[in-house]
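Yeah, one chain of the complex is gone here, protein chain that is, but the others are all in their spots.
Coming up: subunit A.
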Amino acid sequence: MKQEDTTPEQPPPARLPLWANPRIGLVVLLIALIALFTTLRPAFLNTQLTLVPMQADISVYAVVGLSQLAVLSLGHMNMAVGRMAAMSAFASGLLHDRLDAPLILALAGGLAMGALLGALAGLIIAHTGVNSFVVTLALDFALIGLVSLLYATFTDGVAFNGLPAGMSALRTDTFADYCAGDVCGPEIPLLAPIALIAVLVVGLLFRWSRTGREVLMAGSNAKAAQLSGIPVRLRTIQAHALSGLLAGLAGFLLSANNGSFSAGVGDGFLLPSFLAPVLGGTLLVGGAVSVLGTVLGTAITQVIYKGLNLLQFQVDELKLYIGLVLLAALSLDRVRHVLAERRGVPA
């Protein structure tokens, strides 16, 4: 879990045994869940009905998870992910509605709005030293009100009518619809590569870039980082801006998925944003992140949702089982941790 922390000069004292790697466990769990749901309902592997929508959902919520992960790296939280997503969806919608902006410009405007809001939160946190939970919670409160007021002012109701050209293709098309001669693409929704780019960029950022490594160091020990010449305040602002940017991207992806820029975008983001990174092994205390784990965590959650849905479970039962799975996964992780410690293996 903390392997991202070990420096290259220092060889790890003992090789992690396979069972102690949390991500292997997640992959096994994912495969087991898919196998279970497929045996119970063969329709689970139906491409049009299940697999394509599920991939779109995983794309959206993986980005939501990354948005939270960006600040968890510091040991901070972003309680306003959903509302940042809503605000940036509003910005995209407004740009298209009033200025007739094309898809790319609308997306860029949305991302800029998200990054600005994130940077604002980061600025307040870095300069006052107030707990990030309080600041982002208050921001969330304020934005809940602002989003509905803005939609009420600029639209007829709670959504913009039009969509930029090409956005509905993001919703309905898969690569199978685009053929070069006889060769068609796989049945993967167009949203997936966008999310994949986000995953790769965030992964590379935290693994290889100076900024990303310095954010992790600031998260692991802010004082030591400060004394080593890392601009902790700047890194804090950058991490929060990244979180806002990713929240904005998630808002855009969900709007594309829903087919409209509406005030309700981001309403259900808070819980999944924590579920995915935490299931994936990212710590709340900061200093260590697992981007791959976040993607796996998202995949597991969405597989459970879809599977239980197909088995015609009610909404309330869905929630019950998601909560139980989270508790069980975390407790197992704890057991694994204790066992690994006993064997003298750092885990």
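Going forward, a contact is a pair of C-beta atoms (placed from the backbone, for glycine too) under 8 Å apart; a residue touches a chain by one contact, two chains touch by 3 or more; residues count from 1.
In the analysis below, contacts and distances are computed from a predicted model.
The unshown chain of the complex is recorded in UniProt as "ABC transporter permease", chosen from "Sodium:solute symporter family protein", "3-hydroxyacyl-[acyl-carrier-protein] dehydratase", "Imelysin family protein" or "ABC transporter permease".
Touching the chain that is not shown, out of A:34, A:188 or A:271: A:271 (per the contact rule at the top). Set against the missing chain, the residues A:34, A:134 or A:292 yield one that touches it, A:134.
Within the whole complex, the absent chain has one touching residue among A:30, A:146, A:188 or A:201, and that is A:146.
Only one residue in the set A:98, A:207 or A:334 touches the chain that does not appear here, and it is A:334. Mapped onto subunit A, the footprint of the missing chain covers residues 77, 124, 128-131, 133-135, 137-146, 148-149, 152, 271, 274-275, 278, 284-285, 314-324, 326-327, 330-331, 334.
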